[in-house]
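The structure under discussion appears below in the form of structure tokens.
Yeah, one chain of the complex is gone here, protein chain that is, but the others are all in their spots.
Read from first to last, the chains carry the letters A, B and C; within each, the first residue is number 1.
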Amino acid sequence: MSLGSPGPAAVDFCGLSLAGPIINGSGTFDAIAALRVFGDGLLEAFPFDAYVSKTITLAPRQGNRPPRLWEAGAGLINSIGLPNKGLEGYLRDDLPILTRLPVPLITNVMGHSHAEIGELVSTVGSYDQVAAIEINVSCPNVDSGLVMGADPAETAALVSHVRGLTNKPLIIKLTPNATDVAAVALAAQEAGADAVSLINTLRAMALHPKTSEPWLGGKTGGLSGPAVRSIALAQVYEVAQRISIPIVGIGGVQSGDDALNLLKAGATVVAVGTESFRDPTAGSRIGAELAAISRKERE
Amino acid sequence: MSLGSPGPAAVDFCGLSLAGPIINGSGTFDAIAALRVFGDGLLEAFPFDAYVSKTITLAPRQGNRPPRLWEAGAGLINSIGLPNKGLEGYLRDDLPILTRLPVPLITNVMGHSHAEIGELVSTVGSYDQVAAIEINVSCPNVDSGLVMGADPAETAALVSHVRGLTNKPLIIKLTPNATDVAAVALAAQEAGADAVSLINTLRAMALHPKTSEPWLGGKTGGLSGPAVRSIALAQVYEVAQRISIPIVGIGGVQSGDDALNLLKAGATVVAVGTESFRDPTAGSRIGAELAAISRKERE
Amino acid sequence: MSDRTLAPLGRRLVELTQAKQVGAYRLMTCCDPDGPLPQAGQFYMLCATDGWGGGEQERPFLPRPYSYLRASGENSELSFIFEDVGPGSHVLGSLQPPAKLWLMGPLGIGFWRPDDDRRALLVGGGIGLAPLAAWQTELADQANAVALLGFRGTAHADAAHLLRDPQIATDDGSVGHHGLVTELLESELDRDSHATVYACGPPRMLEAVRLLCERRAIPAQLAMESTMACGFGACFGCVVPTRDGYLRLCVDGPVIDAARVQTALEGSDQ
Partner (left out) sequence: MSDRTLAPLGRRLVELTQAKQVGAYRLMTCCDPDGPLPQAGQFYMLCATDGWGGGEQERPFLPRPYSYLRASGENSELSFIFEDVGPGSHVLGSLQPPAKLWLMGPLGIGFWRPDDDRRALLVGGGIGLAPLAAWQTELADQANAVALLGFRGTAHADAAHLLRDPQIATDDGSVGHHGLVTELLESELDRDSHATVYACGPPRMLEAVRLLCERRAIPAQLAMESTMACGFGACFGCVVPTRDGYLRLCVDGPVIDAARVQTALEGSDQ
């Protein structure tokens, strides 16, 4: 950016001061791998204004059998299955490296019971390096059998359980595979969440072109990318009508225009997911495009 | 089709014998308008093996304010709003013309209460020309406030209410905007439905590029086309694991391969929607492609 | 008799025989041996075989409606003229012969002759000249028909020669009258108001024509536009409000009796 040209305005996101409104979607940018591939140049031109880590669970997970990817019309279906080193591995191996990033760190966690998630939240929250915690509620509660994030009461119970365990901002990452996402968002807010993020991927599937068996190792997967953009916009808009806490708008963002739409629909920050696969600097590009639109609007 | 080459096998679909497995999605092919545009040639080369009429309601409806269309990535968002002449207008004006079609007629109905839907089902069902009735349950029940097709109990109550009112096959057209579509399908089956059809459009939205206000007259709309294909496949597959009544597979079908995927996932017939807009003979083309694949497989 | 020329069922793969720039517009001619001769004001759904259903924002995806400019029964030629306003027109505009394209039509209801002896006033705004050029040809027997065309400036006014003896108005005064085409229309009506107006152009111009004709009780036919997904009445997406409720422009238009129109603005995003 040339001297004198005003940078993007700082954004207050549930207490975190971000240099701009563009962050990454959890699980779509591994900053540690990217450092190995691109070197420390990544730190000088980090594409996001906050970094959201891939979902971690209490115990390590291998993830799903390959194939894990299917290219769909204007999108991608993945069945990655949340591979991760587990809480201990994350704190030991990853946290020290992630601390080098020039932006606030948001740690994303997931568990199959209140107890698991509680332990993740309280442990992760005790680290100064962690600015906020995002809880991925797209998975079933082993106790109730219900997907935590698909049901308002389930979500409320979870948030109430973990709310007291940390002072850090709690972001609930909602699932779009629900009848009334806005009701879930409202329940999260009432139970004390500081923000919600949406959308996660939509349940989708592909069959093997030759055998007609499910292509993905995990059988079904999640659709992301441009194909889900208009669905994300509708969900963000509907949720924004119902809640007052900030929203992280996610889904198919490829351009400053796409980001602007989510902001206009009610999001406070926007996360870039699949587009980073096509272009690792998509976050910076989208941020610059957005800043250019805002400058033009102000003129 | 050249003499001697075997046509597509006849399909038994809840008692109706169809010449092939390709029908149209409700509201995506107006045979009456098409007769005005293409003339009686349409009857000689009718693109579908059964004809599903656009949703009718008890009273006439104007539909939503324009604009009603938005072109999305690999898809279309519509907020048509179910304009129709009402039951009386349908029976008076449309039925006599639809009777000329060379394929069985499935009439699609929708209402806001059990009483409304009951009246539609019993009246429509009393006409010999109507081979089956499809009930569109994507709308809220004014009595309960819940979307009928998003909740298993709501769906069961509706189907139980109307089941006794007709001997015609009842097809429940499910909404994809639900947490557990398979549970709804199962409830429909248990309450006596003869088939289910899915998917209807996914809730989506677009903002005006200049004003950032909702573009569509109806604010939100429904996404269809290739963008939803993999979501439809996942829902059909999941529903097929849980029910034994036939399934009409719908969503983003553009080719024989797409149709085959839905059949392999568990559908008995496949409906073509948005693709007919791009090519009114898409149904015949897809049917022919499908027949060619089957012939090849048999060789 | 049918109120329209019927379209063969389905879309046809036709070959582009000529593509050239006419000022700010693109003129494209293709050969449609299997189509009937259309009626002025009817339109076609067009899409390219490549570059359709993809691109930066994955658009265009649906075919696009275009009025025909000229149709020749002899050599089955069909011409269109259009402006580059978005992904669809952009892809079409970049085609070079002998590219193939998909075409469906003729569609809709075109202009019709009133059963009186009023003279014809053809009023076009910008690219709205396309159906009027076709209509002028059909009205060749009417010696006193007049064509009035409005444009933004020189580059657009270049296309005026596609009609016979037009009077021209431009927003910037670079060609012809400095002002609006409706001002030309007022003068013509002042001179002799025993006329029927046939108009095509952007919503605001059509609305001005409609109001003017309403005020003066001049019969008018408006060739309107709206976003279309199918062009054959299947989607109910292309409606415009009329005094009798919403009307599907693709099957009950695009030419509508102005007396039925409530406003030519609604549904437009201008």
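Observations
Operating definition for what follows: a contact is a pair of C-beta atoms (placed from the backbone, for glycine too) under 8 Å apart; a residue touches a chain by one contact, two chains touch by 3 or more.
Computed from a prediction, not measured in an experiment: that's the story for all the values here.
Touching the missing chain, out of B:81, B:176 or B:226, is residue B:226.
The hidden chain makes contact, of the residues C:36, C:51, C:93 or C:153, with C:51.
Of the listed residues A:68, A:168, A:203 or A:264, the one in contact with the hidden chain in the full complex is A:68. In the full complex, the hidden chain is touched by subunit A at residues 27-30, 32-34, 36-39, 41-42, 45, 54, 62-63, 65-69, 71-76, 78, 80, 83, 208, 210, 215, 217, 225-226, 274, 276-281.
The rule we apply is simple: only the chains that are shown with their structure count from here on.
Ranked by distance of CA centroids from subunit C, the top chain is A. Averaging Cα coordinates per chain and for the whole protein, the chain whose average falls nearest the overall one is B.
Per-chain Cα centroids separate subunit A from subunit B by 35 Å.
Centres computed as Cα averages put subunit A at a distance of 48 Å from subunit C. Annotation for subunit A: residues 74, 226 touch two or more other chains. Subunit C has residues 57-58 in contact with two or more other chains.
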